[in-house]
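What you see is the complex with one protein chain gone and the rest in place.
Right after this comes chain A.
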Amino acid sequence: MMPDRPPDESGQLAVASHLAPLRRFTPARIGLGRAGSGQLTATNLQFMLDHARARDAVHAALDFETLGQLLREQGWRVARVHSAASDRSEYLRRPDLGRRLSASGRAVVEGATRGDDIAIVAADGLSALAVETNLLPVLDCLRPLLVARGRTIGPLVVVEQGRVAIGDEIGQLLGARLTVVLIGERPGLSAADSLGAYITWRPMIGTMDSSRNCISNIRPAGLSPGEAAAQIIDIIEQAFAYGATGVRLNDLRSTAPGLRTIANAP
């Protein structure tokens, strides 16, 4: 992604050569060189391309037909629903609608099997690519861990135009003791494929974000499916032990319920 061309023929070359070896430690855009106070033409255009790519990712639609088929092939009972946000444009302006089921979606969930321990919800969120890339691998790792601990899993509810809090309504309708919402996170310039996992004890409509735990950055170049599943199961087991998630679960892995965390939640 970064251009390998040396910045210029002056002292900036020396700076870049010092920093080049450090690039292996981070995907951040370090050692870019400069033209006066500005960026070099190549890095400037690369940045604009990456922004264009992220903009396009935000507006891409998830192929729910194919996803549902793949999940059924893996043995999941799938319930497909839509949020109350009718399209992407309304979804972006009205997060309140993305947090609630449409009337037909509510009817689907109400008709599903109730009373399992855990409701798993998969939503497109702000990145269809994240769900396409990471959902199945995470579920493959997570399911045996849940089964091994004797936790029963309800139908997998797949949500179109969904936000994190839609898991509260779904979990409440299913009578689940805990929800895991797997959702596409907002695309960044370097990563448009990051999945987030939000875990909520005793989900109900109106649950505050500080009552959840979050594991973010699940993607091939970030947190692996295996690591993510291990962290999710760890939080689930603590939630069952203490009867809480979020700040009330004052454990060592709870997420910071700061502005940045909450604003980042799709």
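Please note the rule applied: a contact is a pair of C-beta atoms (placed from the backbone, for glycine too) under 8 Å apart; a residue touches a chain by one contact, two chains touch by 3 or more; residues count from 1.
As a convention for this text, contacts and distances are computed from a predicted model.
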item: Chain excluded from display, named as in UniProt, from "Ethanolamine ammonia-lyase large subunit", "Metapyrocatechase", "Amino acid ABC transporter, permease protein" or "Alpha-ketoacid dehydrogenase subunit beta"; value: "Ethanolamine ammonia-lyase large subunit"
item: Touch criterion as defined above, residue of A:123, A:223 or A:244 at the omitted chain; value: A:223
item: Touch residues of chain A, complete complex, unshown partner; value: 10-12, 14-15, 18-19, 21-23, 25-32, 34, 36-39, 43, 47-48, 50-51, 54-55, 57-58, 92-96, 126, 185-191, 194, 206, 208-210, 216-217, 222-223, 246-247, 250, 252-260, 262-264
